[in-house]
Every structure is written in structure tokens, then in C-alpha cells.
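I have placed the structure first, in the form of C-alpha cells, so that the comments after it can refer back to it.
Yeah, one chain of the complex is gone here, protein chain that is, but the others are all in their spots.
And then chain A:
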């Protein structure tokens, strides 16, 4: 017999580009979900998590890629033909029907007998703890009860996969916590595969078997809640999941890593000299006497949080947030030490900004109408300037109109300005991460490209900024 397909659903190279504005909502999404798993798509709003869910449910068709359900391609199948049911963000209960008719909607379409429908509705109402609610009107229910009815309406069809699109978003905190546990229990009891969408990291960590962290339409990391929390793969995941201090560091000998002005023993074996991002969770920092720590600093703020204090320590130009149960006073001098397993090292991403320019007849570079000065003779191999012309080794004038030059810059060399036309490009700040002694900004420029700029000052999200790129910091290279 054929091998039983273990993965209930597989997404292969799924892309979604909206026709009307060309916006790429989901980019090369690959995922395998095992039968009975509780998978959560986690990410900030606009990261593509709901779009992905809608493609699995069949409300939207992927622009490219395949969705395999039990090994069969269903990517072009309409929603009503898929054995998948959805719990909608705002429940989407039919207001003109009572609760019985809402839940029986799918069963009636399947032409089940009346007795059978009645039995199933009754059973599913007991699963969601709302026995006897059959004849109530939707408008008489509270948010939490509507939520349960929405779950019951989906579950009663015995779907292979239950999709939940931020189902707890509209509930208050206490109700949300209760429902989290209840959903988790329900999942354990029923054995149905759950795909859950949320922007709430705590919700994701509490409930899931597997978390898919998304940002800007791309998967950042797939893993168990423990993996995601303890071994974030990049600065985005570390920043998004839980509180964290993120620093730039460099690997030194014997699995040691230097950051924050100190050297610490780590657990990751990377070659010496590798540039890394280091994540330190606030609860992992051990506070010692000033002379005993690997680094020392001064307490600059103390916030009481009930279970613990959250204190900020300034060490040189770095800042570190620490959670501790002991009380410190502002101005206290302390030392800080870290256990090897408290240091999470990630390969530093290459954040070089680069763009392609053409060469003007006066040997300057043209970038969308803006002029960049450079010495072409240094870039074009075997060439030199002679009588104001660029000539090659044989003394013949080089045709510069075909030459394209790649200009690149490091994030810390680009300066931001309030005046949007002060620099080569302008853009909007769409994301920022604090990295101990500076902020790392993601800026979407006027041409739709994202670039990374480091700046020690705090700018606001959605600020429009001009990006000044100093010519002396630019690196030039001929495009082949």
C-alpha cells in the first residue's frame, strides 16, 4: 500500500501578489503541517499571516505555488469544496438565523437527516459549553459566547483542519486567557489540526506545537515555542518574541563572544571574527557586585512590575534591561554576569544598502536624476584619466554609457534627516529595533525598497525621512 501521508497540509513556494497594486503580501512561503498539530502564524499586522490563512481556506488564490492537502493539490479549489473550516476574526455568524440554524448551516447543505443534524448540533454545543442555546438569537449573546458558537459552527462539520483567524482579538484579557486554555484543551481532545493566526506572542507561546514567525510576507523562523523563544534566528524574531536586549558582537576564540564592552563564554561555535547579533533575555542577566561582573554599570531606572522589578542599567554607551526580584535604587553601581546558555548568538545579517547607477557623460554617477561624484578611474579596471577623458590601457576612450556602477553603504554610514529631499532618497520608517546602543531602522524608500539604517537617536514609526548618503563612505563597484 502507498505510504500514508503524514503531512496533512503542505505549502510549497506560495506567493501572493495583489494585482491592483503589485503588493507582495506573501513571499515564497514553505510549510509542512502534520496531522493533529497546533500551528500558529505569528507576526505583526500586515505580515501576511491572514493572507496565508485565507489562501489555505480558499478565499484567496495564491499567485504561484502549491497547497497540498493530504498530498493533493487544492490550490485552485474553491473554498466550499475544501474540508477546512474557519473561525473568523469577527465570528461572521449569520445574524438572521438563530444559533441552531447557524451551527446546522453546513450540515443542512450536506443533506444530513434532521435527527442526525439535531444530534450533532447538541453534541457540539456541549463541547463549547453552551448546551440549550439552540433557539437563542445571535444578538443576545456576549462576545465570548458568539466566539464559542463560531467555533461550534466550524467544528460540527468535522473539518480536517480548523483555521482560526485571530479569534480572541475581540475579547477582554480575562476571557482571552480562559479561551486560550479552552482552545488548547479542545485541540487535545478532538485531535483536529488547528491553524491559528495571531499577533499576540504570548498567545502563540501558550497554545502552539509549532510557531511560524512572519514579517513582511516572509517566514522568519519555524519552530516550537521553546525554540522560538530560546534560539531566535534573527533580530526580528528576538525582538518580537518576549523582551530582549539585542547587541552587536563579534566572536572571539574558544566560543567566546565580545559585546557590550565585555567578553562572555557562549555556547555557539562560530569562527573567530564572525560578526553576530547577540540576544540577552532580561531574566537571564545575573546582577553581581560591580567588581565581580564581566561588565559593570549604573542603574538608571527601576520599574516595579508586580512579580519583579524591571531595571535599566547603563554600561558605557550600552543599555541593558534586566528583570530581577531584588530592589535596586537608581544610581546603584552593579556588575553583570551571564551564563553561557543565557547568550543567544545569531549571525549578523548583511544590511548593506546598495543600488545601481548609470554614468553621466561628465563621469559622475546618475541615480534617478541625482548626481553622485566619484573617481571612475579607480573603479574601471586598467583605466586612467587623460585630457579629461577616461581612457583604457591602449589609450582609447572608454564608452561609459554602457557602464553601470553599484554603490554600496553600511547602515551606520547613512544619516537620517527631517527634510525628505535632503538626501538621495526619502522613505518611511516601517520598523525599528533597539540594539543596546543604537536603533536599527527599516526604511521603505520611495521606490518600494527596504533598507536598514542605524542611528543612535530615536525616531518614530511612520516618520518620513530623507536619507543622506555621504559620498566619502560609499563603496563603488562595476556591475558586470
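Quick note on the criterion: a residue touches a chain if its C-beta (ideal position, glycine included) is under 8 Å from a C-beta of that chain, and two chains touch if they have at least 3 such contacts; residues count from 1.
Criterion: contacts and distances are computed from a predicted model.
Which one, "ABC transporter permease", "ABC-type dipeptide/oligopeptide/nickel transport system ATPase subunit", "NADH-quinone oxidoreductase subunit H" or "Sodium:solute symporter", is the UniProt name for the chain you do not see?
"ABC transporter permease"
I'm checking contacts with the chain that's been left out. Which of A:11, A:57 or A:322 qualifies?
That would be A:57, which touches the missing chain.
Touching the left-out chain: which of A:43, A:62 or A:106?
Checking the options A:43, A:62 or A:106, the one contacting the hidden chain is A:106.
Among A:16, A:49, A:153 or A:248, which residue is in contact with the omitted chain in the full complex?
Answering carefully, the residue with contact to the hidden chain is A:153.
Using the definition of touch stated at the top, determine which of A:86, A:220, A:244 or A:357 touches the missing chain.
Answer from the full complex: A:86 touches the omitted chain.
Using the document's contact rule, name the residues of chain A that touch the chain not shown here.
These residues of chain A touch the chain that is not shown: 20, 57-59, 78-80, 84-86, 88-90, 92-96, 105-106, 109-110, 139, 153-154, 157.
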